[in-house]
Every structure is written in C-alpha cells, then in structure tokens.
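Structure below; questions to follow.
All protein chains but one are shown in place.
Letters A, B and C mark the chains as written, and numbering starts fresh at 1 in each.
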C-alpha cells in the first residue's frame, strides 16, 4: 500500500463522512497491519481513534471485514475468544479489507466515531467507489 | 519435548494441511508452555500466528484440548472468565494435548488458519498417527 | 488542533523530507497528546512509526522539544528515568512543540525515519515556516 493510495482512501472516506454529517477517525493499514495513514476529523470522540485502528487491524489479520469477524468472534459464536487475540480485536463493523484486482489483500481501512452503520458506509464508500 | 519430536509433529501437521488444501500456523510447546518450534505456511492469515500459540498454551496449561476447554470457559459455562486468565486463552478447537505412553503431558500442538474443524483435524493427525 | 492545520503541517513536513531525499513517518498530536493525523512515506523503516508517535507525545507531555528532553532524561541527567514514564518517551530529537501566537501549546509534531538531524529539520520546517 503506497501512501498516495492511502491518501486517496482517506479523502474518499472523509468526503462520505462529511456528506453524512458525521465526524470519524479513519485508519489505513498495509497488508501486514502496519499503519500507513490516519486522520481524526474535528469533533470525533477520542475513543474512536484506537477503535479505528483495531478495526483496520482486525480486517487485515483475518482477511475479512470486521462485521463478518463479529459473527464468529463473540459469546456463542464459533470462535468466541478470537476477539481477545492479537492485542484485542474488534467484533463489530467498520473495518473493511482492501483487495487488489487479483483478489490479494492490500490492507484495510478502519472507520470509527459515528454509528456502526455509518462507519461501515464510510469505509465502503472509500473502498468501493461508485462507477 | 525434544526438538526432534517437535519437528516431526510439524512435518506431520504440515502434510495434513497440504492434503486438506489449507495453509495454517503451527505451534509446538513443551509441558511448561514454552515454545519449541513454530511454522507459518505461505498464505496463512497473519492473525493465525498468535492464535496457534494461544491454542497450544491453553491445552498445556489446563491439560485439555482447547475444544474441551471451550465447553467450560465461555459465558454461561461452568468456568466463565477462565479464558481471560494467563494472558488470554482460546475457547475453540485446534489446541491438542500431547501425552506420553504413560499418560503424562509432554506438551501441546496448536493449529490455526483454516476452519476450526480442519485445524483440529491437522492437530490430531500430528498427535495421533494412524496405525 | 484542527485537522486542517494538522494536514498542512504534514504537507510541509513531507515536502521538506522529499527535498532532503529521505522517507519518514510523521505524527501530529493535539495539546492533550491525542493523535490528529499521521503518514508513513513509502520506504520508511517500520520501526519509525511508533518512534514518530513517541516523539510527538514526549514534546506535548513535557511542553519541550524531544531534543531538549534528552538533555535531562537519560543516565546521569537531572531527571534520569523520566523517559520511562508515560508509556515510554523519546530522549532524542525529532519531536517539536507547536505553539500558538500567544505561546500556548497547540500540540506537537514527531518525525522519525531519517538521521536525527534530518528528522529535526523536517519537524522544524513544518512548524517554523520561513518568512
């Protein structure tokens, strides 16, 4: 993941957040879960900073969106306790995997600070631009 | 647990993973829960590294397979919160105890990266070789 | 510290890094030591990510540049062990305090990945624009 790519993802996510009238933190990580770029929009709750990072980390480490991860990694789920590995992961939506044209994982985006629905919508707007 | 034993377990597990067409991380620990050997197969999700370690650690520390541990260590179980001790343990299958001919615990193997069923099958193929 | 301010600091730092022919990580924190924005330039060593964060954190928490902090927070210094507080701080240059026109602390910038001299030069280029 090059910085120029990460910056364009940040811009797209930030535009969608503005359109929805919310303020969020947005983390971009590479395919090995190392941070590439991050922004916190004015007014975003401070707790959302780390949440955005953990959402991106969750998506990269298990190659699935955090909303999907949530279906298995919780009490009663098939992999309860998985959410407590790797420094603590995030069992709700807002972390979305970034894939290349060939399906390989390029990294992930994590969005936090609005409702989970809006967080997901913002992450998807960045990763799946409309035609 | 000698290194030569651990390496033969790794080889057996890796062969079974290849036969199943999956890529996993495999951790071997001794009877005191210290690592003896580890491999990550090409393409295995990064999050599986620590999960394989925690599965082996869970099996050694409580002298039971992590799939059995899961039946007591979860919300509603007889020992809920046990999974949060010892640095965080794993309440799903893939960690298998290694025992000697006399029943004493020699260590454990932890496998992660495929479905829980396949992870368990790989760990058992290594520890319970067919006649 | 508003995001728009942080982004202009990032841009200025990144331009100076490019002019010097180096690649660095750059962290901007607010007056309460919470992250506002971050970038890692392509090719920057991974270890520099956290170092850039700790440099900014050091500068904010003690309201002094990390190069000044280094003169007291080391073996033999007047406040040896101070560097081990607050989660670990950074006793060398590259963290620079951001002040408002009235002298109040607005936040800090932390730069890491090049030589300490270049890291400092990049941080200063962002915070003390030439006339």
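One rule holds in what follows: a residue touches a chain if its C-beta (ideal position, glycine included) is under 8 Å from a C-beta of that chain, and two chains touch if they have at least 3 such contacts.
Keep in mind that this is a model prediction, so the values were computed, not measured.
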Inset, instruction - Please pick, from C:51, C:64, C:96 or C:120, the residue that touches the omitted chain in the full complex. - result: C:51
Inset, instruction - Among C:56, C:70 or C:97, choose the residue that contacts the chain missing from this document, as touch is defined above. - result: C:70
Legend entry - Touching the absent chain when the full complex is considered, from B:9, B:22 or B:36: B:36
Legend entry - For chain A, residues in touch with the removed chain: 30-34
Legend entry - Positions on chain C where the hidden chain makes contact: 45-47, 50-51, 54, 70, 73-76, 83-84, 88-92, 116
Inset, instruction - Considering the whole complex rather than only what is displayed, give the residues of chain B touching the chain that is not shown. - result: 2-3, 6-7, 34-42, 46, 49
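Note that in this section only the chains that are shown with their structure count from here on.
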Legend entry - Angular offset of chain A relative to chain C [C-alpha, multiple of 5 degrees]: 180
Inset, instruction - Average the C-alpha coordinates of each chain, average all protein C-alpha coordinates together, and give the chain whose average is closest to the overall one. - result: A
Inset, instruction - Express in whole angstrom the distance between the two chain centres, defined as the mean CA positions of chain A and chain C. - result: 26
Legend entry - chain C residues counted as touching two or more neighbouring chains: none
